[in-house]
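What follows is part of the complex, with its chains left where they were.
Chain nomenclature is as follows: A and B, assigned in order of appearance, with residue numbering initiated at 1 for each chain independently.
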Amino acid sequence: MSDLEAFRTEVRAWVHENAPESLRGTSGSGPFEGYWGGSKCEETDPDLLRWRDLGIEKGWTAPSWPREYGGGGLTHAQEEIIHAEMKTIGVPRPVAGQGLAMFGPVLLEYGNDAQRAQHLPGIARGEVRWCQGYSEPNAGSDLANLQLKAERDGDEFVLNGQKIWTSHANLSDWICCLTRTDPNAPKKQMGISVMLADLNTPGITVRRIDLISGYSPFCETFFDNVRVPVDQLVGTENEGWTIAKAILGHERSSIGRSIARQPGSAQREVLARARKHLGAADGAVPDPLLRDELASLGMREEAFHLTLARIQQSAASGAPGPEGSITKIVGTELKQKRFELGMKVAGTQGLGWEGPGFDDDDLEYTRDWLRSRASTIEGGSSEIQRNIISKRVLGLPEGKK
Amino acid sequence: MSGHTAPSLLLNDEQKMLSKTAHEFIRDHAPASRIRTFRDSKDETGFSRELWSEMADLGWLGLQIPEQYDGLGLGFFDLCVVLEQSGRELMPEPFVSTLLLGTQALLLGGTEAQKEALLPGIAAGETLVTVGYEESGSHGDASKVSMAARKSVDGFELSGEKMQVLDGHLAGRIIVSAATSESGYTLFLLDPAQSGVTITRQSRIDGLNAAIVRLESVSVTGEAIVGELDCGGPLLQLVFDRAAVGLSAQMLGASEQAFADTIEYIKEREQFGVPIGSFQALQHRAVSVYTELALTRSVVLAAARAIDEVPDDVPRLASLAKAMASETFMHAAQEAIQMHGGIGVTDEHDIGFYIKRAQATYMTFGKPSEHRQRWAELHGY
């Protein structure tokens, strides 16, 4: 038995012994499912809190981070095993969210020791919640066009401007911002800096944005003479675009992966809805066209999971293939197809917004369907992903931007 | 086309004027943003009574109603001209319930007394008449009728529940289907003020107003029957065909507006220093929507014309129009959101209401695959 196999056995035993019964089977165990924490968190589920504490104790909330920063000091391969074993029984990770998935890794790669020591333990323990501040109203697909101004004033930067799509900013403690520190740089990709800001700093206001689903995690965040200490600058001033690209690449692949719930779950979900709404308790789904569409969905779901596995395997073998770039496109389209089909089988029972005559599951499903329309837009639209693949993977010549 | 000469698919001068007037009136008085306003204010009516009256005054509600009942005595085609425009701004006014379901049921199956009693009020914008046909266990099949009409001494006693009855919360009369024999059912005209009727308002994604209509031993006489006893099925099918065509006209209008808004947006929205409408990938996708719109316009006009002039062609053309308009509207609405980008998925922007309406209309009066199946049957395969 290899060391990794031995480790897997150990992890499996620990997870089976410690994961609260009530949490099993409740989660796809992705990086964004479960306890997000932070100072504004009002979570009261004792099982979830106990699971969090057990994870913190083991250092398994951030298995591959150094122990000095609250991590587990393990390898990435070991981390994969921990996450896979949690996924197997469907428990969430002990702590989830963007701090662990995105900003911790950024600080580990680009931050300095002081920043790591200041921020990482709070993230690993789920005490400090983070959100992103990238997009602006005129800097969406064209992110490098961002204009949030950061002017140096002594030991501080003074920030003025606006961010949008700052998910959960209303529930977060800190924000990681892309700012414009040199408005006169010859190219718009130059003169950008990455800064960390405490959301309690005076001058920051947050406004929630509702989506067509009726609610959303998104916010707009406004900066009015917000003073940020210079020691919260990550990396080199005016050279933040490299870090931004790394963050975005990470976001892309994590969105694709976060869609990958349990293999077969999309097919099971839509099948259950078909049985409920078409009145067919078992056997063949009576409508052969819907049945065919469901099989298409199920096949595509399986192909997507197999492709994620293949990418993961080839990355583990040291030769990451270019296919990683497709997971965002394929994953989000799969998600939309799932909800479209789930809505189709529900017929008019899927048309409820709220209230009498519709059951709660259907009402929630309809909102989720609406929410899914954003998935091909957020985190780099499908169009932007296709441009990237076209250029970087297929090597097609650039036309106009 | 079954004949060798296609029916006229053009609007005559009067119809063009009607279309233009309706377009401007609706654009100015009934923007799609009203859907949000009615929803957020939890408005009890859910649409504008005043606007409905004004449209009555303009003659639009009685366009197709014969002159003897205070209408203009024009055709269904003319009605579709207005419906298309009403669709552009997703108007929540009771077009479908009253002009497509109620009026058509009365025109096709109503007794002289029923027509005299109700059609003038409809044309005047005073009376709403709707049809309840959906039940919780019917899975979209209107021929599965659980509501029962038991024979009583002087008529029938009705019990059961209809779901998502459009404008059921305000209708002056509700026509319901109720089983009257082993194999057949019958349409009955009810006054919701009658004892035993309970109305519960529902809230839908698309901004149309609907209600649950529950009947507990509601007594009616034989005079309440619309059409013939036990023959509600065939009559309802005729009503649905017309309603499907009228709804398709609304869907056409809605698709065109969503498309026009999108084209305007991508001409203006800049990224990478140029309008995003200059990106060829978006352009070619926009052209795909455009071609579907052109095809859909043709089939909607042909189906509307057939209702007035070639009744034998109505079933197949109604199915063609409904199937195609449903897919086109969904396609146009999806692309509209995607091309609007982030702003397109916010509740603040109106474009999101188009996909909600698209989903609702897709599922109403038969989804595309059901109409394709019917088309196949009508063509002998």
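Definition applied: a residue touches a chain if its C-beta (ideal position, glycine included) is under 8 Å from a C-beta of that chain, and two chains touch if they have at least 3 such contacts.
Given the structure is predicted, the values throughout are model-derived calculations rather than measurements.
Only one copy of each distinct protein chain is drawn here, although the full complex in this structure file has the stoichiometry A x2, B x2.
Here is the rule we use: only the chains that are shown with their structure count from here on.
Centre-to-centre separation between chain A and chain B, using Cα means, comes to 41 Å. Chain contact summary for the complex, chain B toward chain A: residues 39, 134, 137, 139-140, 163-164, 200-206, 210, 212, 270-274, 276, 278-282, 334, 337-338, 341-342, 344-348, 352-353, 355-356, 359-360, 363-364, 367, 369. The touching residues of chain A, when paired with chain B in their complex, are 135, 138, 140-142, 145, 164-165, 209-212, 214, 277-279, 287, 289-290, 343-344, 347-348, 350-358, 366, 369-370, 373-374, 376-378, 381-383, 386, 399-401.
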